Every structure is written in C-alpha cells, then in structure tokens.
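Every protein chain except one is present and positioned as in the full complex.
Note that the chains take the letters A, B and C in the order they are written out, and that residue 1 is the start of every chain.
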Amino acid sequence: MMANGRLTDLAHYTQRLRRWGAGALAGYVVLAVGLVAMTALTEPDLQRAAGGWIEILLWCCLGYFLIDGALRARAKLQAGMAEPGLLLLSIAIDLAAVLPVPIALACGVAAPNAWLFASAWILKLAQDSSGLAQIGRVFVNERKALASVLVLFLIVLFLSSAVMHVFERKTQPQAFGTLPGALWWSVVTLTTTGYGDEVPRTALGRLLGAAVMISGIATFGLWISILSTGFTAESRRRNFVQTWDLISKVPFLQSLDPPAITELTHMLRRVEVPEHTVVIREGRVGDCMYFIAEGEVEVGVGPAPVRLGPGAFFGELALLGDSTRTANVATTKPSTLLILDLADFRTVMAHHSALARAIDAEAKRRAIDNQRRRELQRQTSGSAS
Amino acid sequence: MMANGRLTDLAHYTQRLRRWGAGALAGYVVLAVGLVAMTALTEPDLQRAAGGWIEILLWCCLGYFLIDGALRARAKLQAGMAEPGLLLLSIAIDLAAVLPVPIALACGVAAPNAWLFASAWILKLAQDSSGLAQIGRVFVNERKALASVLVLFLIVLFLSSAVMHVFERKTQPQAFGTLPGALWWSVVTLTTTGYGDEVPRTALGRLLGAAVMISGIATFGLWISILSTGFTAESRRRNFVQTWDLISKVPFLQSLDPPAITELTHMLRRVEVPEHTVVIREGRVGDCMYFIAEGEVEVGVGPAPVRLGPGAFFGELALLGDSTRTANVATTKPSTLLILDLADFRTVMAHHSALARAIDAEAKRRAIDNQRRRELQRQTSGSAS
Amino acid sequence: MMANGRLTDLAHYTQRLRRWGAGALAGYVVLAVGLVAMTALTEPDLQRAAGGWIEILLWCCLGYFLIDGALRARAKLQAGMAEPGLLLLSIAIDLAAVLPVPIALACGVAAPNAWLFASAWILKLAQDSSGLAQIGRVFVNERKALASVLVLFLIVLFLSSAVMHVFERKTQPQAFGTLPGALWWSVVTLTTTGYGDEVPRTALGRLLGAAVMISGIATFGLWISILSTGFTAESRRRNFVQTWDLISKVPFLQSLDPPAITELTHMLRRVEVPEHTVVIREGRVGDCMYFIAEGEVEVGVGPAPVRLGPGAFFGELALLGDSTRTANVATTKPSTLLILDLADFRTVMAHHSALARAIDAEAKRRAIDNQRRRELQRQTSGSAS
Partner (left out) sequence: MMANGRLTDLAHYTQRLRRWGAGALAGYVVLAVGLVAMTALTEPDLQRAAGGWIEILLWCCLGYFLIDGALRARAKLQAGMAEPGLLLLSIAIDLAAVLPVPIALACGVAAPNAWLFASAWILKLAQDSSGLAQIGRVFVNERKALASVLVLFLIVLFLSSAVMHVFERKTQPQAFGTLPGALWWSVVTLTTTGYGDEVPRTALGRLLGAAVMISGIATFGLWISILSTGFTAESRRRNFVQTWDLISKVPFLQSLDPPAITELTHMLRRVEVPEHTVVIREGRVGDCMYFIAEGEVEVGVGPAPVRLGPGAFFGELALLGDSTRTANVATTKPSTLLILDLADFRTVMAHHSALARAIDAEAKRRAIDNQRRRELQRQTSGSAS
C-alpha cells in the first residue's frame, strides 16, 4: 500500500482535474478568455486585424454563460427556496452576464462598445465566493465605526480643499482655481495615492499638504483598525459555527463535557482533502492530530493497512511521545478533517483530564497493535525470504 | 399574520422614511445640496451662467441651518446642562455654519470667496456622530505612543532632508536647492504619497530615497499598530458600558450569578431595530438568539401570534436543536435587541449550567406550546375545509 | 470649595505653564526656532536679506543647547551610573548638537552649509522620549520575523527589476536601460510610493508592474502584522511592570489574594494629574473609579471637604449604584492615579468576592458619612438663614 506514491499522486491529480474540469475550472477558463477577448477588442490594431474572430469567441463565451446560468438557476430552484436573497443575487448576476450585450447591439451600439458590457462577467467570481458574504458582514457589523471614520475623512477633505483653494489659486489657477480641483487634490492626497498631477507649490500650501498627508495616514490607520477588529471577531464566530456542525459527527468529541467541547470547537481547524491525498508522510515531523468528520483514510502500517472512517482520529502518536510520524496516512474518499495543533492539544490535555486519558488509552492500544503488525510482517517476510 | 410580508415591508419603509424625513435625512440633503452649490460657485462658467440662482439656493441652506441650529440649541438647553463641553462644541459648530458668510459679505468680500466659509457646514456631520468622540478618546489614550512615533517621523524627516539637500542640490537646484524643498520631498515620501514632483536623480540620493521609503512603511506600520491596539481596547470598554445598562432591563439575565453576567455583557451585541421589521424569517438557518431590552416583537406561530415584551428572549430554539427558524418574528415597536451568537451561546451554556437549564426549560415549554398551537390550527383548518 | 472653578483652572494653568516653562517647553521652543532658522538660512533670498540676524539667532540656540547639555550631563552623572548605555547615548546627542557646526566653520565650510549640521538638533526630541525605547524593543523582539519580510522584499525587488529591465529597456532606455534604474522603479513601486518618474509602458511591463504593486501591498501587510503583534505584546508587558510598582503603594490592593492582584494589574491604567486639576465633576456620568498611588485629592462634599492621600480610592459610588458623580474631586498635589474602568470593575467584582465586599463596605460607610454631612450642612445653613 502507498508504496508507489508517485502513481497514487498522478491518479489523484487526474481525478482532481477531471472533477474540477467539469465545473469550476471550465468556468474560470471561459471567464478569463472572455475578459481577455473583450479587452483586446478595445485595441484598434487588434480589432482591425482579428475583430471578427474575437467577436465569435465572445459570442461563444456568452453562450457558455447562458447555458451555465440556466443550469445553475434550475439546480437552485429544484433545491428549494432557501436563502431567497442570495438566489436572487445569483440570478441577477447571470442575467447581467447575458442580457446587456445583445440588447446594446440590438439598440445599434457599435460592437466594441456593446461588448464593454461583458465586463460584468467578472461578477461571476462573486457567485461562488462565500468569503465575500463574510466580508460584507464585517462592513455591516462595523458600519457605525466606519461611518465615523468616513465623517472624519469628509471633514478633513472639505476643509483642507477650501483652504488649499485659497492658498494656491493665484499661483496655480489651472489646478486649484476651482474648488472641485482642490477637492480632487485632497482626495488624491488623503488616500496617499499621490498622482502628482496637482501639487501645492506655495510654502503655506505645502505646510497644509503635509498636515493632510499625515491625516491621511491616521485615517487609513483607523480604517484598518476597525476592519481588523471586526474581521477577527467575525471569522472567530463563523469558524465556531462551521466546526460545531462537524463535531457532532465525531462521537468521541461529543462524549466530552460541555466546557471541553466548546474549548475544542474554538481550537479545531477544518480542512477539506480530496481523495487519494497523502495527509501524513512517514518520517516527517508531526505537530498536529486529525479527527475525521467526513470521508475515510487509510493508515499504511504493516501488510494490512487499516481504514478509519468518520469519527475516528489519527496522528496523535506524534504528539504524545516521539514526534516523527510512524506511518503514511492517505484519504480514500474526499474527506473533511478537523486539525488539532500541538499547542492546542497540550492546552486541552492539561485542562481536561478525561480527554487526555481517552486519547492516551486509544494511542496505547494502537501502539501495541502496530507493534504486533510489524512483528507479524517481519515473521512473514522472514519465512518468505 | 405576517402572511403578506411585502405589504408589511412597504409599510415599514414608508414609516422609516417618514420618521427620518422629519429629522436627519432632511439635514443631510440640505447639507449635500449646500456643499455642491458652494463648490459649483467656484467654477467661473457655472457662476456666470447661474450664479444668482446658486446664491439663492445657498441662502436657503443657510436659513435652514439657522433654524435647525436654534431649535437644536433650545432643545439642548431645555434638556439640562449635562456635558457642557459637548454642548458648547455643538453651539460653536452651529455658529460656524451660520455667521461667517454674512459677516464676510458685510465686510465687502466678493460672493464666491465669502461663500467658501460655507465649507464649515461639513462640521455638521460631527454633531450627530458619537463615534468621533470614541476616535478622539483613542487618540487621547494612546497619545504617548503616538507622540513617540511622531518623534521618530520628525527625526527621519529632518535628517533625511538635510542629507538629500546635500546630495541633490547640484543636479536639481530647483527642487532640492533649499531645505524647505527637501523637507517637502521627505514628507511626500515618508507618507508614501509620492507625488513625483521632486524625485532624487543621483545614485546616492536614490539609495537614501529607498531608505526613507522603507522607513515610511515602518512608521506607517507602527502608527497603525498603536491605533489598532487602542481602538480595540476602547471599543471593548464602550461596548461593555452600553450593554451593561441594557442588561438591567432583562430580569432573566439579572438573575444570573455575577461572573455569568460579566461574561455575557462582553458577548452580547446591541442592535436597534425599527418597528415592523422582520428579525427572524421562518425556514432560514439561525445562528444567534435575541434578548429584548426595549420594545416588543410578535412571534408568528399558528393562528394566534404571541407578543413578547422587554425582558423576554427568542430564537433560542435554533441554537438548541434544529438550526432552521420555526417562525417569523417581527418587531411591533422600535426595539433594542441584544444578540447572542452561537459561539458565545455555547461557551456560556458550557460554563454556566444555571443559565443553560433556564433557557432549556423555557425552550421546552415553548416547543410544547407551539406543538399544541399547530395541532389546534390543523384541526381548525381540517374542520373548516 | 471648588466653587470658583474658573479661578482654580486659571491658577492651575499658570502653575502648569510655570513648571513646564522652566524645563521642557523652553527646550521645545528653542528647538523649533533653531530648526526654522536653520531651514530659512538655506533660502538664498532670506539669507541675503537677513543672513546675519539668522546666524546670531542660531548661535543663541547653540549656546542654549551647550548649557542645557552640560547641566543635563552633570545631573545624570550625579544621579549615578544607572543604565550607562542610555547615558552615553544622551551625551552623544548633546555633543552632536553642539560640536559639528563650530568644527565645520573652523574648517572653512561656508556658513549656510556648516549650519546644516544643526539638523542634528532634532535628535534632542529622542532624549526625553521613553516611548522610543519601547519601539526599539519591538524591533529587537521581532527582528527574525521582520528579517524574513525584508528577505521577501529583496527577492521581489531584485527579480522584478531584472525582468523589468529586459522588458522595458528598448522602449525606455533612459529609465530602464540600466539595472540601477530598474531597481529604483522597483523600490518606488513596492513601497506603493509611486512617484511616476519611471513607469512601464509595454504590455508585459505593465503586467509585471501590477504583480509588483500587489506584492507591495502584501509585504506591507505582513510588515504591519508583525509590528502590530510585537507592539501589543510589548506594551502589555511594559504596562504591567509600571503598574505593578504603583500597586505596592495602595495597601488595599496589596491585601488582595495574588490572582486578584495580577488580574487588576493588567486592568489598571496609570494617569499623571497635575495639582489643582478637577478629576471628577459633580453631576457627570461616571464610568470608572480611581486609586491614589501618589499625591492627594480633595472630595468636595458638604462644608468640610475630605482629603484622601496615597492608598485611598474614590469614584466607586458611580459604579455601584447611581451612575452620576455626587461630588467634585480635585487634586491638591501632583498625583498619580490608577483608573479602573466599569467593564474591568464588573469583571473583578464578579470573580473576586473579597474585593467586592471590601469596596462595598467602604462605599456604604462613605454614603452614610456623606448623608450625615449633608444633613449637618442643611441644619447649619437652616439655623444660619
């Protein structure tokens, strides 16, 4: 088992490619090709040379999105009306990808201009990303604090541009002669973008400019502080909810007392592993153990490898005594694993003696088991040779 | 009940619009119109074409701010002298919005210039924002650390510009020939703004420039670190104080032992919900429960919806067993709710068994109640059909 | 007592000014004047018009720094050889402020150039700033992580500029024709400074440029993460050490059991208050209590105000029951106070019942006392009228 790791790896990658190829990967390739083609169409040289071919390519992409959107909508409608808001958003994105270009062409807009609407295809990326919803929630939760920073930003913006307009309008009427011009300078400076198309030249203007730049850094810093605080809280919350669902599938964890479960839920990290992937390699240094929430793994000890299903754990030996892995472990099905790091493992073991004893007992049982298997193997191969 | 959700929603939005329209929204609209008009007046073309009309509009805005400021001051004076510092600030902002323009016009300043003082209207945004006070406290609390970073900033600024002046004055006498010019380059570079109006050209100057840019990032990083640390501490503190006041309105929470109350106070999030807003939708996935601090909600189960007043809680069913919401819940009055997330709910339940038992008992009572109501409804509709 | 708050305030500010004026403030004023004069000397117009006067002013500043440095060194040497490293640094800064200019002039350097060495005066700011040492320790503690980011930065820098040199040297031989030019572009871009003096024009160059910009943000983000983690740890550590020293001066806190002391030490914030400053104002909303580590305060209740010395606490009434302050409290000497916020107060009270009981008992005793004083006052004023 696992002897020919390279072949297994190859099989795994082919499998992965096949699985992806059917769905996501094709979508990403079509998206990339479509956007590049649409971009190329705005270059006059390319348009003259190969405009027709590019348009044919674009029509193919549009066709793909039409079919993909229809399939997607049907699948979702069949699955039920859960989360109607997200469903509507998804349908809106599909429509925005498909409708505007033909409508624009029908209304007589020239081809390169009509195809600019194809830039809405980029929204397709948002359809699959659950992370965007999380980012959205951070902004919603922290909206009050972010609004305060925005108010600060607007006050500095408006006052500084009014004063700068007064300072600089005589020397640079072109740039600072009107308030909109001064506002543009102020935005460019406060965000530390600094194009340099409008720059104060007078001594007073430069003093004010320096103050605006430093305010810009402060505003920036506050903005990042708020997002950072909000993001940490939100991802902690979300992580807990997702891990909590998986813990119910590991009887061993479910049997612990409530404080230990709660503590563990904060510590465990989820990871999704495709099938035929080597999770642990023999001889490597180990610093975490694994619980199987879904799927199956194969532990390659001795002549008869052991299979572990949902609810089992492995990799704990490296944390209890010697730190090198004693066997290869690979998935046999797509699996969801819960990882417990050494640091957290020690903390939990220290505070919850029941868990420590249970893991210890299981580990000893397995160590003896492995010992026996090896002896058996040695005898077998001894008699064979 | 709640059957015609769309109508309820419409009613709610109308309500909200009406309530806002009277106060804040009108103020924001006048503010936006006034600032745009003031900005437009500095454009020579627009001024020539419609200067008179714009000025009339500006006078209207000024009138609105005069009346608004007077009403605001009267209301505050009647409400008592609490926080005289904030009151004075508010009055100062009202005066700064109203007085300067007429005074400037009376002193013979030309109209477009006099109206530049109207940029002080933007300060109106600061009057309503309690968040700005919080940001202010962060700067006050962290003033020592921020001052250290500023000292570092000034040292790098001054030394680098003196050296750059020596390096570059021969090749670029216009830009680096004087120390103020070199200081300007240094500020622009240290804040990573980078206008590009003054750029080192010599090899030594560019080496120094690279060092200044990297120092700029380091200073920036320190600045953000300090603000981030301070902001997290300050918002934790403020959140506790505000939640603590609301907890006294929930008898159930008040009856817990002190450690549980303290822990809960750190966990609960406040949210203010206008009336006739759907808080929980049947069939959605639930990951939090609610305590009512102020207001009233209506739980839409069976033919006779239940009303819950201040001190009650709801939404706990989804956290105890099945995770989908079993009924719509909507506010009937403007309410303040305290939200307890699943992660925190589990942590509290694990550590404080009294709370766990109390919520469990109430939840069971309600589940039985709901069961009965549904059976009743089924029988009724059965006999009706 | 405290009736004429404005007079007290005035006295306080005069006092403060007098105390500062003798030491720090004068130093800052001389520093600012000296640096401005030195900067002005590099402007040819100003130099021609008033070069002589400016030089006289600069010599006065130099004289001040000479005397100041001598006094400072004498004071430090008398105080003993504690922290010789810091002492040497301080003396080096004093010498750097005084020596270079005369030496340069003696060597025949022209006046404006010789005075450029006066930019070293800015280092005087570092002499008084204990915060800089803290920032230094953050860099020392996190040197490994920061070095890793620097390595990443250098790798991206070098590889990107070599490739960009190949991409752009034909279209822009002036900017990208040599590797140093390309390196300059790379530094300017990676730090997100973006002068715009060298900008890629070819399609491949722009693609690489986009990648470099995004790498720049990532590097920036890592840098900030490391500094932020290090700064939070360092300031937590330093705060503990400083507060720990002060706690030994409050017998009440010293009498608690060790876990409570440790917890409190992490919570208390130090603040230094000059004499005759109002710490608490009657009628305001209170959200913290105070322990006196050093100094003395006067609580303005009834006709006979109470004085509290080191080790006493006040302001706890507002946290126990009603949240408005019942009396003015002002310092009578320069004091060091330890602040305990409401959030932390509640947490400590919940976990350490001994502390809760002690504060409660003292608060009740005082409430009764205040009651008696007020009755006494009422009777006195009743019989007087």
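The definition used in the following text is that a contact is a pair of C-beta atoms (placed from the backbone, for glycine too) under 8 Å apart; a residue touches a chain by one contact, two chains touch by 3 or more.
Treat the numbers as computed from the prediction; the structure is a model and nothing was measured.
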Touch criterion as defined above, residue of C:Ser90, C:Ser119, C:Thr192 or C:Thr277 at the omitted chain: C:Thr192
Hidden-chain contact residue, picked from the options C:Leu77, C:Ala133 or C:Ala210: C:Ala210
Option from C:Ala70, C:Ala133 or C:Ile155 whose C-beta touches the chain left out: C:Ile155
Absent chain, residues of chain B that touch it: 192-196, 224
Residue numbers in chain A that touch the chain omitted from display: 35, 38-39, 42-44, 116, 119-120, 122-123, 125-126, 129, 131-132, 134-135, 138, 180, 184, 187-188, 191-197, 220, 223-224, 226-228, 230-232, 235, 269, 283-285, 287, 341-343, 346-347, 349-351, 356
Touch list for chain C against the chain that is not drawn: 81-83, 141, 144-145, 147-149, 151-152, 154-155, 158-159, 161-162, 165-166, 177-180, 183, 189, 192-196, 199, 203, 206, 209-210, 213-214, 216-218, 220-222, 224-226, 228-229, 236-237, 240-241, 244, 257-259, 261-262, 265-266
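Definition applied: only the chains that are shown with their structure count from here on.
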Superposition rotation for chain A onto chain C, Cα-based, multiple of 5°: 180
Same or different residue numbers at the chain B/chain C copy interface, by half rule: different
Centroid spacing, where centroids are CA-atom means, of chain B and chain C in whole angstrom: 27
Chain A-chain C separation of Cα centroids, rounded to whole Å: 39
Multi-partner residues of chain C (at least 2 other chains): 192-196, 224
